[in-house]
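One structure, pasted below without further comment.
Every protein chain of the complex appears in place save one, which is left out.
And then chain A:
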Amino acid sequence: MRRPLFAVLAAALVAVALPAAPASAASRDGWVRLAHMSPDTAAVNITLSSLNGDVTLFRLQNVGYGAVSKYMRLPQGTYALAMVPAGENDPNATPVVSGKVDITAGKAETLAAIGKNADLKTTVFSDDLDAVNGGDARVRVVQASVTHKDVDVTAGSTTVASGAGFGDVTKYATVPAGTASLELKAGSDTQTVSQKVTAGSAHTFFVIDDAKGDLTVSPALDSAAATETPVGSLAAGGGGLAGDQAPLALLLAALAATGGVAAFGAMARRRSEVQHS
């Protein structure tokens, strides 16, 4: 009787040890994306490097006004960014603008260059990775227009931004998925733009100026997920390889059989009782 007992104990230890296995290697990483929102600055080359500048991690070429990069994945830490004019071939050229960004594990950040060329600056804000309900989408606005102050943005009946000043980042508002009609208002200026918003997704709309100085938007997808979440876990095994567990399996099967006999006996007894009453 000693061996089966030992087998049971060993199985219990294995079950306890498994959750302590090393966590996903992905868990130390975060994300950053870069945006060029300066209306009178030509396309730029952007480098993202370690803080001391020794290691270049990402290099984006020819990023034009209004463009938002894809997310780049980086280990948690602080990184340096520099933008130089796209035509500039001198690697030591003075950057048009430079900045820093802190990456936190599991979080996504946006670093945007905003303002006119003469007083360009960078701003960093965090992006939404929270789940969105069912058929809805989430939207927010980054007010980067250099010519309009106090911008209001509505999506249908939902207010997304109210009196947003230059550089303001609104909270996310929930809107129905589909085509959102965004109304951009600053004083007497009003522009309406249609934007697709996807169920289960979060979107950022950068409010910026076009060549005529009118308000317009540049959209970016912050995160996406399926519109529903399956319930629970997956049953994806039949047990044919669970050979190590055989002594335990036999023991438990034997127990089950004994229990089954007892249960069958009880059921038979009750039925006979019913028949006799």
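We adopt the following convention: a residue touches a chain if its C-beta (ideal position, glycine included) is under 8 Å from a C-beta of that chain, and two chains touch if they have at least 3 such contacts; residues count from 1.
As a convention for this text, contacts and distances are computed from a predicted model.
Asks: One chain isn't displayed here; going by UniProt, is it "Amino acid ABC transporter membrane protein 2, PAAT family", "Class F sortase", "Cytochrome c oxidase subunit 2" or "Urease accessory protein UreD"?
Replies: Its record in UniProt gives the absent chain the protein name "Class F sortase".
Asks: May I ask which residue of A:Val101, A:Ala161 or A:Ala202 touches the chain that does not appear here?
Replies: A:Ala202
Asks: Which residues does chain A use to touch the chain missing from this display?
Replies: 11, 14-15, 18-19, 21-27, 29, 31, 33, 39-44, 64-67, 70-71, 73, 83-88, 94, 96, 108, 117-118, 120, 127-132, 195-198, 200-203, 208-213, 216-242, 244-245, 248-249, 252-253, 256
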